[in-house]
Structures are given as C-alpha cells and as structure tokens.
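Encoded as structure tokens, the structure appears first; notes follow it.
Every protein chain except one is present and positioned as in the full complex.
Which chain is which? They are A and B, in the order written, and residues in each are numbered from 1.
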Amino acid sequence: MLKQEINELLTQTGPGTPMGDLFRQYWIPALLAEELPENDCPQVRVKLLSERMIAFRDSEGRYGLIDEFCAHRGVSLWFGRNEEGGLRCAYHGWKFDVTGQAIEVPSESENGNFCAHVKLTSYPLVKIGDVLWTHMGDPDKRPPLPEFEFAQVAPEQTYISKRWQECNWLQAFEGGIDSSHVSWLHAGGLKNDPLFKGSKGNEYNLADFKPFFEVAEADGGLFVGARRNAEADSYYWRITPWVMPSFTMIAPRADHPVHGHWWIPIDDENCWAYSFDYHPTRALTPTEVENMKAGHGVHSENIPGTYRPTANKDNDYLMDRDAQRRGEYFSGIKGIAIQDSSLQESMGPIVNRSKERLVSADAGIIKARQKLRKAALALREEGVVPPGVDPQHHRVRSAAVVLPRDESFIESSRDALTAAPGKPHATV
Amino acid sequence: MLKQEINELLTQTGPGTPMGDLFRQYWIPALLAEELPENDCPQVRVKLLSERMIAFRDSEGRYGLIDEFCAHRGVSLWFGRNEEGGLRCAYHGWKFDVTGQAIEVPSESENGNFCAHVKLTSYPLVKIGDVLWTHMGDPDKRPPLPEFEFAQVAPEQTYISKRWQECNWLQAFEGGIDSSHVSWLHAGGLKNDPLFKGSKGNEYNLADFKPFFEVAEADGGLFVGARRNAEADSYYWRITPWVMPSFTMIAPRADHPVHGHWWIPIDDENCWAYSFDYHPTRALTPTEVENMKAGHGVHSENIPGTYRPTANKDNDYLMDRDAQRRGEYFSGIKGIAIQDSSLQESMGPIVNRSKERLVSADAGIIKARQKLRKAALALREEGVVPPGVDPQHHRVRSAAVVLPRDESFIESSRDALTAAPGKPHATV
Partner (left out) sequence: MLKQEINELLTQTGPGTPMGDLFRQYWIPALLAEELPENDCPQVRVKLLSERMIAFRDSEGRYGLIDEFCAHRGVSLWFGRNEEGGLRCAYHGWKFDVTGQAIEVPSESENGNFCAHVKLTSYPLVKIGDVLWTHMGDPDKRPPLPEFEFAQVAPEQTYISKRWQECNWLQAFEGGIDSSHVSWLHAGGLKNDPLFKGSKGNEYNLADFKPFFEVAEADGGLFVGARRNAEADSYYWRITPWVMPSFTMIAPRADHPVHGHWWIPIDDENCWAYSFDYHPTRALTPTEVENMKAGHGVHSENIPGTYRPTANKDNDYLMDRDAQRRGEYFSGIKGIAIQDSSLQESMGPIVNRSKERLVSADAGIIKARQKLRKAALALREEGVVPPGVDPQHHRVRSAAVVLPRDESFIESSRDALTAAPGKPHATV
C-alpha cells in the first residue's frame, strides 16, 4: 500500500517533477537506430518524459533531438524538410541544426546575427548498439555514455525491439522485477515459446509456486533473487538485476539468449517498453532472430509501420478463451510480452497503489520503490547523483544458478552477475 | 425547470451519493442470464452505479459479482481463469470465490491464514427469470428477492433484452413514463410494428393528440394515467405503473404481449435499458419471439456480440430522411426503442433541466422526480426504506382500458393494475 502522494511522486516524470528530474540524470533510449536509417531520412516525432520533440539525422549523419515546434510561430517541424545539414520548417523556411541552433531565417536580412539568438531546446542523440540514446538533463552534469552489455556486444549477438505500452512506466517496470508471476502468467510460454522453452530451470519454475525472495543491494540498484526448490539439497535461484531507473534483465534459460526490458516514460500514462535479447558468447542464430522478429520471447508483434502491438487494449489483446481453457495461455493472451502488457494496462493508466496488498514475494518491488523515492529526494534536496548514472553500474547480468541450500545467492553469484566481454552467462 | 443542484442529486448514482444510496436499496438487474450461460464460462465485466465489477459463474453454478480488480496489485480479473470453484487472477494466481473471499494465495506458506484477511467487495448475484439480479447495498438490510411478474411467469411466456444507452438514466426513465410522445414519435410504429400494430387503442392514440394526465400514488411508486377520447361517452386510459427507482410498464395493445423498460445506471453518463415482453396467460408465439430478437417492439437490433444498438449516435442512428418524409418513421429513425434512445441521447449525456419547460402532460415526470428526491433525502436523513423495495410493490401491471367518462381511472382499474398468476391483462 502506498500513500497517494508517494504514488504521484513515483509516477510523474514531466519537467520539474522529482522523478522527472531523476530520469533526466540518465542516458535513456530515445528511439531505435532503425527509425533514422540514413542521412537526411524523414524526421521522427518523439515524446519522452512528457516533452514533445523531433529526432532527425542530418546530411552528415549527425543525430539531433530538438523541440518539436518551430521557434517562429510554433508549427510542428515534423512537416519540415530534412536537407543540407538541418531541418527546415515548412512554413517560412527557418532552418535548425541538430543542436536546435537556428542556422537560417530567410526573411531576415541580417540572417546570421538574428540566428545567433534563436535556439530550440535540444538534447544529444547518440548511437550505441541499435539504440539512439539521449540525456535530457543539465549538460554540465552529463555523465559518460552508457555501457550496458546488450549494446556493447557485436551486432550479430544482439537484437532489440520496442513497443508502446499504454500505462505508467512504474507498473510496467514493477512487472519486470517480479519473477513470481512467471510460474503463472507465463506458464504456457515456458513450455511453448521457442526462445524460452526447454530448460531445466523451467521445470523448477513450474514445480514450485512458492518462491522465496531475497533482495541484495547493488551499486546501480538491486539484485532481486527468487529462490525455488531444485534438487533435495539445492535451490534454483533466478537473479534479476535492476539498474536505476528502469533497466532490468531476466534470468536466462539453457543456452537461449538472455533478455531484458527497459521502460521509458512517454508521458505519465504511456511508456516505451524496450526489449532486448543477446548472447554473450555467440551470434544469434537466424532462427532466433526470426523468432524475435515474429514477436516471440520478450518481443511483440507490432502493427506494421508502428510500434503499437497488434494485440492491444482496443481489441482486448485478442483474448482467446478457448486457448485459456485448454491451458495454452494462462490468461488467454498470446505472447509473453503481451501477457505482461495486457495485465499491466488493465490496472488503469496509473494504478491506485493505495488499494494494493503486497506480500513477501513483492520484496523486490517494495525495495525498488523505496530506493527510487530516496534517490529522487536526495537529488532534489542535496543534489546527490543517483545510483545507475555511473557506467560502471551498467556492467551487470542476470543469472540462473543452482546453489547448495546453505549458500548465499549474492555471495556465490558475484562473478555471474558481472558483465565481461566473452564470459559465458550463468544459466540453467 | 429544475435547479442544477436538484438535477445533480437525481442524476448522480456513484458510491456515497444520495441517489446512489437509493439505488443500492433495491435488487436491480446486473446482467442477463444468457451472459453467464454455463458453469465455469467466461467471466463478464460489469459496471453499475459507477462501480467496476466482474460477474462469474463458478464450477458449482454459483453466481458472483465481485470487484473487477485483484486485491494484490490491481490487475483486472477479466483476464483471470474461472476454474475449480473460483476466479484465479492471471498474474500471480490469487484465487477468489463468488463472495470475493480469497481462497488461495499460492506464494504464501500460511495460505489459509493469509486468505482469511483478504476479501474483495462483492454483491450477491441471483437468477430470477432470465435476469441476474444484484443488491449493492448494506447486506444487513437486504430485502427479499424481487417479484416482478415478467420474471415470475413460465419461461415460454417471457422475453427480455438489453441495450446500452449513452445518457444518464433519468432522462431515459422519464421517457418511459411519458405516454404522450407515443402519438408523435411512435406514430409509425403503432401502424407498422408487428408487436404494436392492430389494436383499437392505437386508433384512439392516433386520433387524440391532447391526452390528459392524471397521476395516482402507488405503494411502490406511481400510476400515470393518460386519458384520450374513446367513444362519445367514454375515455381510453393508458396506465403506466412506475415502481421505484426505474421500473416501468407500457400499457398493452390487443392481445400483444405486454412490455416495459427498466433503466439501470452504468455510470452518470450511461445506462442499461432492459426491455421485456411477456404474456400473462399464454406462451409467446414463435413469430413474436422472432420479432423480438429482430429488434421490433421495445427491443433493439444490437451489434453482434455486444449490447450496443446497430443504430447509435456514431452513425446518427441510421437517420433516413426519405422514410421521415414519407411518414414511415416520424423522426426518420427506425424502431421504437431506437426512436426513444436517439432523442434521449440527443439531449446530451446529462440534460440541463434548468432550461426545460414542462407542461401538464409532464405531470408524471414532475411527480416522479419529487418522489425520487423525497425518498433519497428521507433515506439519507432518517434511514427510511423507500417505496419499491418491498416485493409486494412489484406486483403491478400496466393496463389499457376504456371507461365511462365519469369514472375514476384508478378506482376502476385497481384489479387490472395488480399482477396475479394466470389473470388476463386489461388491454384494448
């Protein structure tokens, strides 16, 4: 149960809000690199943290993320021309470069002089891996670039997709560190999904419905350990790292690629779910990539030309009561990603946490909220840089391990939970 | 003309409102029995009096109406599994019985003990006739089950349908006790509708456009008498009973089944119109049932798989100006039910009654509003049980009678207005 005022603090990320300030400390995904595939390609409308912007890639390949609206009369630059080193407004030809700097105002005779005083709000846009990243905070406090492993491995080892999720970022993220729903909601997926099925770990998952949760501090956030019975003398531990504010990784299965999610607020009632899959030591196989593109595993099948899932709240996520009855999908909804989003969206745009009733299995969620709140207040009141900003904090991995019953999951897994080039992942 | 504050009192039925409290004194239709056709069938989302709930029928055939959202994290139970004596949330497997009582929380080792303290808001759900009824008020003051005749006669004698109406319940209900619009809006229906046409009464209706209204008190509400000229020495009386809060019956015609409507608030800007037809002394004929299913008489043709009429405000109710000009339908809209709903919805979601101008023909409406307001205030201030709660009050009928000009309609029709098994209805 959360007081309404704390719920508001955690869920609101617009300019000037405490959680909005917190998000603005980090490099976050702004869009996929595929959305700006070549120089002078069409610009893209981007809304993040309740700010409306235009992303574009200029003639020299520079990326920019600038205010959507022209400094002159407020026309959307989405209608503008991306040409010759800048974005030109379609109304009167004002032209801006990737930094938002006006570089031509055709009607003015003292063009250069005039331009010098016209600059749109802008943020950096940097390609790392298949993602274009931005930092929407104070440029003077801009941290080094992110070093998440999924974006550092060779291109053939990694895949990322995104989908629009129609609810607040927090309830989506809370699903990401909640390993206990796997045995229920995703029971079908553990058996059938080509990117999930066929691991010893799944058997443990489906045999023990009372996972015990233990949460350990990490430099950048938390490690959430979910313990299930394995053999008579051992436990099966699934360990989910959380890097603040909203990066998570799912414990791996067999030799499948490892995967995770990242939720980025669009506004307070919508977010982007970025979903990645990578293998630390080998290229993804063509079949794996095909399955990812088809919306299996953590990915979704989207409406062509958009990032909205084909199964969405307007069509009740294509609920199939017969498949539910047969036990094919526990909730009647197909696909692991949509199983999550359908339930998270069903809570309403921003769930009322004053009515919830948390249990011990929610230990990770409880701890994460406390940490978020504390970090937001420490930032606001004392300017403390929050965990997860330092790129060293990004070098984490999820892990699935079987340990003797008397061993500490965190002590025994320190190495498994640390990302390092070429090191195999710990998986069961 | 109604002051805005009285309009708000009469139209708002959410939790804690005076009129909401009033509605919560009664057994009201929650859904049609056909919506839960068998044990363990798919659960149904139900919104009533601004509360969102799930209706389901468990493995033993028990009906339940419970809070839509899981007590744990607020996920909609619409995605849950209806199985083995309860509804199991799809997220973490929490399971609830038809009373809203948690009966399993899989993650908790002390399951039984924990469950004992978890209970969702719930209301009873009882099948009488083809309707599932609920009582959303204090269980300690729950009245005996309803005894409306349409739900008491043998199944082959009765038929009921429902449709979504996109306006406040009150303006819909006011149309139900307003017999004077029949000669205008439904003029075409009196001549053409297979469930209305061919009665001496219709001739009287279409010949006298100045009905005189007289309103008599009833134990459960009112009898609204509309008097038109019949023969030289007689009057044609159409008598509409209103049982509080919103049950009405239309005066019958010839040997047609008798019918009525019942409006139940979904929220303040939407309501359900339940529309029934029954014959007190014989089975409905196959042709009659076919016509009811086809949307004739008081029923509507709905979009398949939904209870939204095919003709609705998004398509201007399929207005046919040519049919209007030809006089086939007075308003250009086909079907008696949609003729009513189109006009009632055209007033806006909640009509502004401070601009209306009532006349003597609106005597029933005026009296009903006064009675509603008085009952809501008496309940709130003194806890007075309102009229219509006692099942004895449900044993009413509408009647169409021709009486000598000097007779009192209410005195002469006492017997005709009282429901009794096997007694023929008074019809002209």
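The working rule: contacts are C-beta pairs under 8 Å (C-beta built on N, C-alpha and C of every residue); 3 or more make two chains touch, one makes a residue touch a chain.
Just so it is clear, the structure is predicted and the values come from calculations on it, not from any experiment.
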Quick one: say which of A:53, A:87 or A:105 touches the chain that got left out.
A:105
Would you indicate which residue among B:347, B:378 or B:402 is in contact with the undisplayed chain?
B:347
Which listed residue, B:333, B:372, B:399 or B:419, touches the chain dropped from view?
B:333
Touching the absent chain when the full complex is considered, from B:119, B:181 or B:423:
B:181
Contact residues on chain A toward the hidden chain run 42, 69, 71-76, 78-81, 90-93, 105-109, 114, 118
Provide the residue numbers of chain B that touch the chain removed from this figure.
174, 180-181, 183-185, 209-211, 319, 321, 324, 330-333, 339, 342-344, 346-348, 351-353, 355-362
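By definition in this document, only the chains that are shown with their structure count from here on.
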Hey, how far is the Cα centre of chain A from the one of chain B, in Å?
48
